[in-house]
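A protein chain is absent from this complex, but the other protein chains hold their places.
The chains carry the letters A, B and C, assigned in the order they are written, with residues numbered from 1 in each.
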Amino acid sequence: MSHNPAPAISQVRRFGDVAVVDVQGDIDLSRSVEFQQTLLRILDEKPSRMVINLEAVPYMDSSGVASLVKVLSRARRANTLLVLASLSPRVKNLLEITRLDSVFKISANEQDALA
Amino acid sequence: MSHNPAPAISQVRRFGDVAVVDVQGDIDLSRSVEFQQTLLRILDEKPSRMVINLEAVPYMDSSGVASLVKVLSRARRANTLLVLASLSPRVKNLLEITRLDSVFKISANEQDALA
Amino acid sequence: MTSPAQPLRLSISSNPSHLPVVRAAVEKVCEILGFDCDTVGNVVLGVDEALANIIKHAYHGRQDQPIEIELAPLHDADGSIELLIRMRDHGLEVDPSSIKGRDLDDIRPGGLGVHIMKHCMDRLEYRPAEGGGTILTMAKRFPTVRKEIGR
Partner (left out) sequence: MTSPAQPLRLSISSNPSHLPVVRAAVEKVCEILGFDCDTVGNVVLGVDEALANIIKHAYHGRQDQPIEIELAPLHDADGSIELLIRMRDHGLEVDPSSIKGRDLDDIRPGGLGVHIMKHCMDRLEYRPAEGGGTILTMAKRFPTVRKEIGR
């Protein structure tokens, strides 16, 4: 359909040196590159913690997961704690299938991710 | 896809001689015949009022509207008051386009329809 | 990052159970193009009514006949987009002038499809297809309203 896809990151909220990133819409091959680039840019500011709120992401595929893995390894080097929050059932299923649910720190909701 | 479509009427609730009919799912050419037949069967019991609750109907096309017009004319002959309740935006739009919003008695919600 | 418009095609048989699938695809195309919610609803409705008429009138209710649907977004220089929808059947050829909506004041079941299609779309054109059948072209234009601020 070849239109500018809507940006994956709808909002970044900052609480001290914690960044909470709101993601919006399906993350697939048409949006994962932009998704990753924006996340890496936020990481460049070296927050102590980065919470990726996936509540508004009904669907993700392996390209989105690959972006998250890339961001995780960069976060580790930068000493940023990366937390995924509010996974929808399909995103949760994807992380289980790829056995990455034990690699990422995952919180049921944003409060828990900030605790 | 040619599978038995799910029945259009998910439930009929009776309050004295009032029948409240819960409809579920899109009503289009693949389901409007069954939709109409079931409604006419309920009318055969000559309720004083029949409320068709369309809350769970995201979409309807002209075949669904045709069924409703058929049911309305039968209801008038049977002295049953027919009320459509809880229209979704698209169903409301359809009735406006076809100018049938002034022909049907329409209530914003079920309570109003029963009042 | 705007890429050129690329069409998408669906081939279904004239079975009403395929209509929800086409609606889902059309809805998603409109969403991706950035159409507002009311416009999406109208395009979906217009396409559904056109297909229902092909099934009922061009194929007299036969459920195993082919229908091809093409969805082609056209990006204009002024930034507006037109979605072009082409439907081809291999059924009864029809005199385009015979396809018209009825008087809405005459309240009876049926006879609303053409009226709805005209209301929902900007353009509507029936023409005989080479090799038999009919090509129906429908178009919906709308300005690009994609916000620059993240949504």
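Following the convention adopted for this analysis, contacts are C-beta pairs under 8 Å (C-beta built on N, C-alpha and C of every residue); 3 or more make two chains touch, one makes a residue touch a chain.
It should be emphasised that the depicted structure is a prediction, and the values quoted were computed from it without experimental measurement.
Can you work out which residue in A:Gln24, A:Thr38, A:Asn53 or A:Ser67 touches the chain that's missing from view?
A:Ser67
Considering the entire assembly, which residues of chain A contact the chain that has been omitted?
The missing chain touches chain A at positions 1-3, 5, 26, 28-30, 59, 61-63, 65-67, 69-70, 89-90, 93-94, 97-100, 103.
In the complete complex, which positions of chain C touch the hidden chain?
Within chain C, the residues touching the omitted chain are 3, 6-13, 15, 17-18, 20-21, 23-25, 27-29, 31-32, 63-64.
Please note the rule applied: only the chains that are shown with their structure count from here on.
Round to the nearest whole Å and give the separation of the Cα centres of chain A and chain B.
44
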